Structures are given as C-alpha cells and as structure tokens.
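Removed from the display is one protein chain of the complex; every other protein chain stays in position.
Here the chain labels run A and B in written order, and each chain numbers its own residues starting at 1.
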Amino acid sequence: MTYLAKSPWIVHYDGSSCNGCDIEVLAALTPIYDVERFGIVNTGNPKHADIFLVTGSVNEKNREIVKNTYDQMPEPKVVVAIGICAATGGIFRECYNVMGGIDKVIPVDVYVPGCAARPESIIDGVVQALGILEAKRKAMNENAGAAAKPAGDAR
Amino acid sequence: MIPEPWAPVVNAVIYLLLAPVVGGLIAGIDRKVTARMQGRVGPPLLQPFYDVGKLFEKENLVVTTTQNFYVLSYLVFMAVSGALFFSGGDMLLVIFAFTLSHIFLVLGAYASYSPYSHVGAERELIQIIAYEPMIIMTAVGMYMVTTSFYVGTIVQSAIPIVLYLPGVFIGYLIVLTIKLRKSPFDLSTSHHAHQELVKGVTTDFAGPNLAKLEIAHWYEYVFLLGVVYLFFAWNPLLAIAAIIIAYFLEILIDNTTSRVKWQMTLRSAWLVAGTLGIINLGVLYYLRMVVVP
Partner (left out) sequence: MQIVQLLIYLILFPLIAAVFLLFAKKSVERSWIVKISALAIGVVSLYLLVAGFDKGLITYTISGRIFDLAMLVIELVIAVYLLWLGLRHRKYSVVILVLIQAALLLWFEATYGHTIVELPNNLFFDQFSIIMALIIGIIGSLICVYALGYMETYHEHHKDIADRRGMFFFWMFVFLSAMFGLVFSNNLMWILFFWEITTFCSFILIGYSQTAEATNNAFLALAMNMLGGVAFVAALIYITTIDPSGRLLDLGALINSGYAVAIVPAVLICFAGLTKAAQMPFSSWLVGAMVAPTPVSALLHSSTMVKAGVYIIVRFAPVLTGTTEGMMIAMVGGVTFLLTSCMAISQSNAKKVLAYSTIANLGLVVACAGVGTYNLMWVAILLIIFHAIAKSLLFLCVGTVEHRIGSRDIEDMGGLIERMPKLAIMMFIGMAGMFLAPFGMIISKWAAIEAFIQAPFGLIFIIILAFGGSATLFFWSKWMGKIISVMRHQENLESSIKSEKWTVLWILTGLVVVVALIFPLISSALIEPFIMQIYGHTTRLAEANITIMLLMMGLLIIMPFSMLFQSKTPKMAPPYMGGMTTEGGMRYTGSAGVSRNLVLSNYYLRNYFGEERLFMPGTLACWGLILIAFIMVVGVVL
C-alpha cells in the first residue's frame, strides 16, 4: 500500500536564475493546470515536502542553503532540477561565482530541460519523480527491515 | 438496544473510531468545495486520507524528541475531549480538556525553538484567548436554557436552544472561524501554502508527527460541529442542515476574505463575539431571574 504517489508535496527553491523557470513552476500551480487534482501541494516548507523543486544554478552563496533545505526534508525524498541552469549552470555556467548545476551539491533524481521549462514538462518531471519516490520508499523499508530494530517513529 | 449505563461508553467509542473518518471526509469536502469556488477541479474526496497515509510512510524527522510527546498528548487529549462530549459529559470539563490539548500543541511548537514555530505558537495562544471566553459563554448559555451542563441532557432537551441564544450562536460561528483555521483568522497556521510564517505552529513537525496533528484536527472538526448540533438539538434534521450551512459559510468566508492581524483577531473575537454573547446572556438572565423568577 502506498500513498506517496497520491500525495506528493513540493517545496520550491530558486537558486541564481533569471526567474523564468520559477514563473513556470508557479504557472503549473495555477487553476489552469490545477495540480491539486493529483494531490500536489506547494508547502513552502522542506519538513513537510516530498519533492524538492530547484530552479537556477548553485553559487557560492546559496550552496549551503540548498544543502540545508535538502537535509531538512524527511526521507523518502526526491530532487527535481528544473531548467537548464539547474541542470548544468546554463548560460551562467561561466560566471565567477557559479558552481554549476544542482547536482554539484545534492543528488538530483530528475532533470527537466528547457529555458524556460514549460509547465507541462515540469508536471511531467514531477510525475516521473513519483516513480523514483516510490522506489526509494521501498528501499527505505527494506533497509529498515534489514536492520535489527524497527526504524523511525514512536508509532 | 444498548443497556442504559453503557450508552455513554458506546458513544465515546463510536466517536473515537468514526470521528477521524468523518473529520477526514469533511476536510476532503472542504478542499473540493474550495477548489470549485476558485474555478478548479480540486483533489479527490479522499485526498486528506492519502495525505495522512503518506505522512505515516515518511520518516519522523524531529528537532527534539520531546516534540513526539507533545504531539501525541495533543492528539490523545483532543480525542478525550471529543469523546467526553459525545458521551454526554459536562460541557465545562470538555472545554478544559480541549484547552489542555491545545496547550500541548503550543508547547510542541515552542519546544523546537524555531522562529516560525515560535511566532506560530504565540499566535496560537492569542487565538486561544480570543475564542475561549466565547466557548465558555456558549456552555453557560446552554446551561441557562436547559439548566444542565451535561451534553447528554442538553441534546435531549426539547427546547429550541438557538432561539434563546441567537447572539451566542453568531458569536460561536465567529470563533468557529478561528478554530477551523480559516481566513481571515488563520494566523497561527494555514491550510494555504506560502504564508509569511511558513506553516506557523506546524512548521517543525514532519512525517508521522504531522499526520497525528492532522488526525487531531479531524477529531476537532467533529467536536466543534457537534456543538453547532446542540443549538438545534430539538430537531436533528434541522441540526444537520445547520451544520452544513454553517460549514459552507465558513468555506465561503475563507475564500472571500484576506487574513487580518492578530490585533484585529483578538479585538473582533472579544468585542463582537463577546458583546453578542454578553447581551444575549444578559437578556436571558434578566428574563429568567427578574421577569419570570
């Protein structure tokens, strides 16, 4: 039994980008696309989120923040890098302060291409991420089962 | 038929088992109706259950392990206060247990020492002091009409309570907005994303803890709407209609107003609800004590 795929909550972070992809992410949350149909909620809080959407590249300043936000998400979790900047650094790649794509700091599960990425492809990326999320959950449960004591909470 | 002395216990057990189901469905309907009001399709009706199921599948990430204790206590005492209510217990005792459970929520938020939780906790406390007098006045009003604090007696009363307590009823609806965490009074935490406080009191609860919090909210919904039922208890059909209309109104208000500051919340709850309640009770008291002693 799994509910993960039915209720993916996201948190969105904007690294150093031109804001194009962010606008498209928000566009996917508008009534036109109405992603709440699939149980998707933009939580704005890593501790509640399952999917980390990152737009823009990583630079010296936001490196720690991307990492920190990722660390504060409970397992299982996936990262979706949206747009070419998040994938590789894009046109900012050569800047003196830009380190490159998100995967320089945290493990990325899905890359959504585009400059800017279209809402449809963002939604598609999130749907692909759901599959990975489910796989991660299974792996997590197996690990927990393998360990001597049951993992997790006081349930 | 259930033998008489066991009826309260059976009622309490039924509440403990069914309230999460009913509360979750109410939350689902709420989200659906809200979506329709915003011109969207909205999530499936069972979405709240999916959410909670998912949260239980996740890892329990904590800032401090004491959070687990506070959340569990919040859930347990919320269930206890609701069970007391539905087993026909003393309204005042129900209110005190209800307050106790909220204090645990607030303490859980304080425990994590995060700025968002902290401000959320302070605001939650302001909300509590904003609605508490009105809730007590509701209980007192019911006593003045039915001469009993016991829910079991009130619910069997043939008196149309709402006709005696119109002011108290309106006052109760106003504080219900605070209690259901609906705009314009959703100060401490909100159903909607992206507020200045992130998620307020609930910010630092993750996974199963958040799920328990959500289930506690479901218990709370059923209890709060149960109080609405009491106002119309002489006619169950009317009472259910009143609950539906009241809840629909709350959703409408939620979607058509913007959030106010805590000052406004405190003032409106104490002044508007308080005045309505006090005038209503005062008139009733005068009639009961002076005109028809």
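Rule of thumb we're sticking to: a contact is a pair of C-beta atoms (placed from the backbone, for glycine too) under 8 Å apart; a residue touches a chain by one contact, two chains touch by 3 or more.
Keep in mind the model is a prediction, meaning the values are calculated, not measured.
Undergrad: Give the residue, chosen from A:2, A:72, A:128 or A:141, that touches the chain omitted from the document.
TA: A:72
Undergrad: Please identify which residue in B:11, B:34, B:47 or B:68 touches the non-displayed chain.
TA: If we include the chain that is not displayed, B:68 is the one touching it.
Undergrad: Could you tell which one of B:107, B:173 or B:238 touches the chain left off the display?
TA: Of the candidates B:107, B:173 or B:238, B:107 is in touch with the missing chain.
Undergrad: Of the residues listed, B:93, B:238 or B:252, which one is in contact with the missing chain?
TA: B:93
Undergrad: Taking the full complex into account, what residues of chain B touch the chain not shown?
TA: Chain B touches the missing chain through residues 59-66, 68-69, 72-73, 76-77, 80, 84, 89-90, 92-93, 96-97, 99-100, 103, 106-107, 109-118, 121-122, 125-126, 128-129, 132-133, 136-137, 140, 143-144, 149, 198, 203-204, 206, 263, 266, 270, 274, 278, 281-282, 285, 289.
Undergrad: Spell out the interface residues on chain A facing the chain that's missing from view.
TA: Residues 13, 45-47, 64-66, 68-69, 71-72, 74-75, 149, 151-154 of chain A touch the chain that is not shown.
Please note the rule applied: only the chains that are shown with their structure count from here on.
Undergrad: Contact residues on chain B for chain A in the complex?
TA: 31, 35, 38-44, 47, 49-54, 56-61, 68, 72, 193-195, 198-199, 202-210
Undergrad: Report the residues of chain A in contact with chain B in the complex, numbered from low to high.
TA: Its residues touching chain B are 1-4, 6-7, 9, 31, 34, 36-39, 41-45, 47-48, 50, 72-76, 137, 140, 151-155.
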